[in-house]
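The complex is shown incomplete by one protein chain, all other protein chains being positioned as in the whole.
Chain IDs A, B, C, D and E follow the sequence of writing; residue 1 opens each chain.
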Amino acid sequence: MKTVVIRNIDRADAVAIKRLGVLGTATVHEAYGRAGLMKPYLRPVWAGGEAAGAAVTVLVHPGDNWMIHVAVEQCRPGDILVVGCSADCTDGMFGDLLATSLKARGVTGLVIDAGCRDVKSLREMGFPVWSKAISAKGTVKATLGAVNIPVVCAGVNVEPGDAVIADDDGVVVVARKYAGEVAARAEKRHADEEAKRKQLASGALGLDMYNMREPLAKAGLVYLDEPETD
Amino acid sequence: MKTVVIRNIDRADAVAIKRLGVLGTATVHEAYGRAGLMKPYLRPVWAGGEAAGAAVTVLVHPGDNWMIHVAVEQCRPGDILVVGCSADCTDGMFGDLLATSLKARGVTGLVIDAGCRDVKSLREMGFPVWSKAISAKGTVKATLGAVNIPVVCAGVNVEPGDAVIADDDGVVVVARKYAGEVAARAEKRHADEEAKRKQLASGALGLDMYNMREPLAKAGLVYLDEPETD
Amino acid sequence: MKTVVIRNIDRADAVAIKRLGVLGTATVHEAYGRAGLMKPYLRPVWAGGEAAGAAVTVLVHPGDNWMIHVAVEQCRPGDILVVGCSADCTDGMFGDLLATSLKARGVTGLVIDAGCRDVKSLREMGFPVWSKAISAKGTVKATLGAVNIPVVCAGVNVEPGDAVIADDDGVVVVARKYAGEVAARAEKRHADEEAKRKQLASGALGLDMYNMREPLAKAGLVYLDEPETD
Amino acid sequence: MKTVVIRNIDRADAVAIKRLGVLGTATVHEAYGRAGLMKPYLRPVWAGGEAAGAAVTVLVHPGDNWMIHVAVEQCRPGDILVVGCSADCTDGMFGDLLATSLKARGVTGLVIDAGCRDVKSLREMGFPVWSKAISAKGTVKATLGAVNIPVVCAGVNVEPGDAVIADDDGVVVVARKYAGEVAARAEKRHADEEAKRKQLASGALGLDMYNMREPLAKAGLVYLDEPETD
Amino acid sequence: MKTVVIRNIDRADAVAIKRLGVLGTATVHEAYGRAGLMKPYLRPVWAGGEAAGAAVTVLVHPGDNWMIHVAVEQCRPGDILVVGCSADCTDGMFGDLLATSLKARGVTGLVIDAGCRDVKSLREMGFPVWSKAISAKGTVKATLGAVNIPVVCAGVNVEPGDAVIADDDGVVVVARKYAGEVAARAEKRHADEEAKRKQLASGALGLDMYNMREPLAKAGLVYLDEPETD
Partner (left out) sequence: MKTVVIRNIDRADAVAIKRLGVLGTATVHEAYGRAGLMKPYLRPVWAGGEAAGAAVTVLVHPGDNWMIHVAVEQCRPGDILVVGCSADCTDGMFGDLLATSLKARGVTGLVIDAGCRDVKSLREMGFPVWSKAISAKGTVKATLGAVNIPVVCAGVNVEPGDAVIADDDGVVVVARKYAGEVAARAEKRHADEEAKRKQLASGALGLDMYNMREPLAKAGLVYLDEPETD
C-alpha cells in the first residue's frame, strides 16, 4: 500500500525557504515554537555545509537504496531530498554519483536517516549531506519503498513540500503552510538578537536584560557568600 | 536544599592554571596520577579549541538553562564555566548570546554535559565549547538549579575553583589545591617526553628505551618465527 | 596460548596495496563483493587522512597498551598497525610518541578498536589514525596480548599481512591473497564510474542509465499524480 | 501554535483493535506491509505485558510531564496513551499514581518515548508500559505541550485514534482507517502460519515449502562439499 | 596520591537507611529534592532485587578488579559496595565468588559502574547487583585503585558512608548527614501518595486534585473540540 511515487506535490514558497535558510536552524526552530527539529544524531558529513529546500521525501528499507534512484527524477531546482528508513541502518546509501545527479537537477542537499559515503568527494563538490553515519557499506536495489509520502526522518514527520533548513546545528522542518509566517517571526527574532548581542558584548547581564532577578527570587533562589559548613 | 548561588569561591592559582593549559590534557592527566578525566563523549564543538580556567560550576535540569544565565554573573576573567545536568539531555542549552556574554567577562570556555548550538558562530568568535551533543533544541527557564556547588560533569566531580584544562583530547580537572604540584610534575613529564620523542624519531625502540624486554619475557611472551600449524 | 609474537608474516603485494589505496574504501569494498568493511564507529581522528598498508595485527586488553610497544618492532615500511581489543574500551592507548616511533619505521597509519590521544600532534605530524574514541585516558603496561595473530577489529577478522585501506569513509580489509585481483576489479569499477559521473552530471537519470524502470514496474511500483485522498 | 488539547477524536474500530491485539505485533506489522513499527529501543517495563488500544497522543518536553496529567482526562475505556517527547529524555515521567488514574479510566497501557518509574508497582498492578528507559528521575510541571495532535513516538508518526498494538516484540501502529482491513489480513496470515508451523515441526524445510531452491540457484548460490583451499 | 584504603569511615545511621530502603528509590529521590540519582544505564542483574546500605566505595581501572578484593575486608554488615571505574568498561569484574564473600560479611548488595557475571548464581543466592553490563569477561589484578575515597559512580559522587538505596527503578544516594531528614520527608511523601492513590483509583482526576486547571489556562492551554482544518 505504500510502494508509490507521488509526482505532483505542493512545495513551500521558494522565497520563504530562502529567508529561513538565511536565518539558520536555531533561530527557525525557536520561531516555530521549538518544533520541527530532527534528532541531533544527524550530523553534516562536512563542517560548514548549509542547505535549505522543499522536501522531496523517500522511504527506504535497511540495506537498500533503490528508491533514492527513483526519487532523483522527482526533484526540481531548490528541492532537498529527505530519506527515512523503515528501521535503523548505517549503510552508505548515498554517495558521489547520486550527488552528481542531484546537483545536476539543482537539488540543494540531502538529509538521510542512515549512512552516507564518498564524503571527501561530497566536500569537494560542495554538496551538503546530513546523515546518521559515514560508512563505505554498499547497498542493494531489491525492495520498493515510496517517494513523496509523509516520512519520519530522525524523529520528525516530514510531508512532501515542507521547508527543510540544515546547517552545523542540525536540521529543522517547517510545515509547508507555515513557512512564510515562521520566516517573518524568525527575522524579527534575529533582529532582536542582534540588539541583545551588542548589549551583552558591552558587558550587560542577561539577568538584567531579561528581568530574571525577580522571578528567580520568587522561585526561591538564594545567594550565599560562602558554602554552608556542616 | 540545593537552589543556591555561592558567590565567593577560592580559585586555583592562575599561574598554575596557565602552566597546565600549555601542557595539555594528556600530559596533565598522566601527571595527576591518571585521574580527573571527563568521559570521552564530551567533544569540542570546533576542532583546535583549547581552554584552561578556574571552574565556575552550574547544576541544571533537562530542558532548562535558567541557571546558566545566573552563573554568568559569578564569572571572572580566567574562569571556565562547567555545567552538569541532573539527567541525560542533549538540548542546545548554550549558544552564541551566552558566549558573547561570557567572552565579555573574560571567560575562557565552556564545558557542558548536555548540548550546544550556534556552533558556526562560536567557531567564528573563537569561543571554545566542549559538549555532549550539538543541537539547535531550545530550552525553557523555569526550574532552579545551583551555582558553585560541587557538580558531576561527564563522570568527574568538579568543585568550584578547580583547574579545568580542555583541548582536542578532552577535558581534565585538577583539584584546586593540587594545581601547582601537578603543573610541576606535568612540566617534568613534558620535558622527558621531548627527549624520548627525539630518540624515537631517530629509530630507537620503546622496547629498549623503557627496558620492556625483560618484564615481557618474565610475563611469558614468546617470539615465534612462524604461526604454529595445527 | 595466545601470548605470542609472530615474526615473519607474508604481506599482501605492495603494489596491489598502493593501487587499492588510490581507489579508496568505497570502491574497494564494492569490488571485494561488499565484504571486509569495519564498523562505521571507527572514525579518522583528523579529517582527510588516508592510508594503505599491510596489516601488522595486535591484540590488547582493556586499559593496557603494552603490546603496541611490542608490535612496533615487527613493523616495516608500508605496514599499517591494526589493534583489536578483547573487550570494549575507549582509553587513549595510542599517542604521539608511539606515532613518532611508527613513522620512523615507515608505517602508514594506525587502526585501533579503542581510543587515541594527542590528536592535535597527530594531525600536525600527518600521521593518520582511525579509532573508536578520542580520549586522554592513559593505560598501564601489565598484561600480555599477542602480535601477528588473527584479530577481530571493529567487526572484521584481520589476518597478518592483509591489505588495509582507510580514508574518510572508513576502513576496509582485503585478504592478502585477493589484493591484486580486487585492485584490478576496483580499477575497472572506478573507470566505469567516471563515465557514469559524466553522464549524470549532464543530466542523465540513473533510472535510465541502469535500466531500472522495467524492474521497478515489475516489482509493483506505481506512479500517481496526486496523493490518494481518504 | 501547538499548546492545544483536542477533545473529540475519531477512534479506530474497537473490534478491529481487539482482533489486532490477539494477533500480536509481528503478525500485524507484516500484514500492514511492514509498516508502523516503533524503534526497538522501546521495551516493556515488565515481561509478558500486552496491550491494544486507540491512541490518545501527548507531546511533552524533556523533564516535564505536565501534559500527561492533562491527557488523562481525555482517555476513555479501550484507549492507550502514547507519549512523544520533543527531544531525547530518559526521565521517569510516568509512575504508579498516573497508572492508577489511567487504570480507573479503563486505559489499556502506556507507550512513552522517555522514561518510566515505579516498575515494581506497575507489574503488580498489571498495567503494561513500553518505555525507552526505567528511571526514578522525577519531572517538573512547567511547560505546555499538546494532547491529541499527531506525535512522533520512537520513529512512528501516531495520529490520535490510531490502533496501537504492543507486546514483548515491541509496538506497532496501524492508521485508524486501515485497522479493520489489516486485522483481516493479519488473521489470514496467522492461519497460514499455523499450517506452516505444523509442517516445519514435522521436519519439512522452508527451502521446499517456500520454493526457494530455484530463485537461490538463479541468484548464484553455490553448494560446495568442502571449503576451497587456497 | 589515590592508592589508599581508608579504614574507618562514618556511616549513615542504620535505622535511617532501613527506613529509606522501605520507601524505594523514586520516593527517596523526590524527598531528597530530586538529587542523588544514578544514571539509568545501571540496571539490576535480576528483576525484583532490592538493597539499602551504607556505601563502602571502590575505585577501579578498566579490566582490573583487584581493589574489589581489597574492599571486601572493609565491609561490615549493612554495607553496600559501590564501585566506580576510571573509564568506561563492561568487563565482568564481579561474580559469585566475590558475592559469596560479601554475603558472608553481611553486605546487602553491589552497585558497579562496569560489568557483572554469574548472574544466574547471583539470582539463586539472592544477592542483588546493579551494573552497567552483564559480561563473562574476566579481569586481571595488576593495578591499584582506592577504597573509601569519594567515587563517581554512574554520574553521582558517592562519599564513603552515604546511604545507598537500590531497586527496580535504579539507585539513589543520600549524603550521610541527610539520611534521617530525607527518611522523614520521604515517609511523609509516601503517606500523602497513599491518600492520592485511593482518590485516583476511585476516578478523581489529577487535574482537579493538584489544582492544575488554572495554571494550565494561565500558561495558555487551549481546548478545542476538533483539530483545526487548514
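Assume contacts are C-beta pairs under 8 Å (C-beta built on N, C-alpha and C of every residue); 3 or more make two chains touch, one makes a residue touch a chain.
These figures come from a predicted structure and were not determined experimentally.
Peer 1: Wait, the hidden chain, what does it touch out of the ones we have here?
Peer 2: A, C, D, E
Peer 1: Which residue from A:15, A:87 or A:224 sits in contact with the chain not drawn here?
Peer 2: Missing-chain contact among the listed residues: A:87.
Peer 1: Of the residues listed, C:27, C:57 or C:86, which one is in contact with the missing chain?
Peer 2: C:86
Peer 1: Touch as defined at the start, partner being the missing chain; which of A:63, A:155 or A:206 qualifies?
Peer 2: Of these options, the touching residue for the absent chain is A:63.
Peer 1: Just to verify: which one of D:92, D:115 or D:170 makes contact with the chain not shown?
Peer 2: D:170
Peer 1: In the full complex, which bits of chain C touch the chain not displayed? Write them out.
Peer 2: 1-2, 33-35, 37, 39-40, 61, 86-88, 150, 152, 155-157, 178
Peer 1: Residues on chain A that touch the omitted chain in the whole complex?
Peer 2: 61-64, 86-91, 135, 137, 140, 142-143
Peer 1: Residues on chain E that touch the omitted chain in the whole complex?
Peer 2: Within chain E, the residues that touch the unshown chain are 3-8, 46, 66, 69-70, 72-73, 90, 92, 95-98, 100-101, 103-105, 115, 117-120, 133-138, 141, 143-144, 148-149.
The rule we apply is simple: only the chains that are shown with their structure count from here on.
Peer 1: List every chain that touches both chain C and chain D.
Peer 2: A, B, E
Peer 1: Averaging only over C-alpha atoms, locate the centres of chain C and chain E and give their separation in whole Å.
Peer 2: The mean C-alpha positions of chain C and chain E differ by 41 Å.
Peer 1: So which bits of chain C are touching at least two other chains?
Peer 2: Correct list: 90, 135, 137, 143.
Peer 1: Touching pairs of chains, which are they?
Peer 2: Touching chain pairs, listed by label, come out as A-B, A-C, A-D, B-C, B-D, B-E, C-E, D-E.
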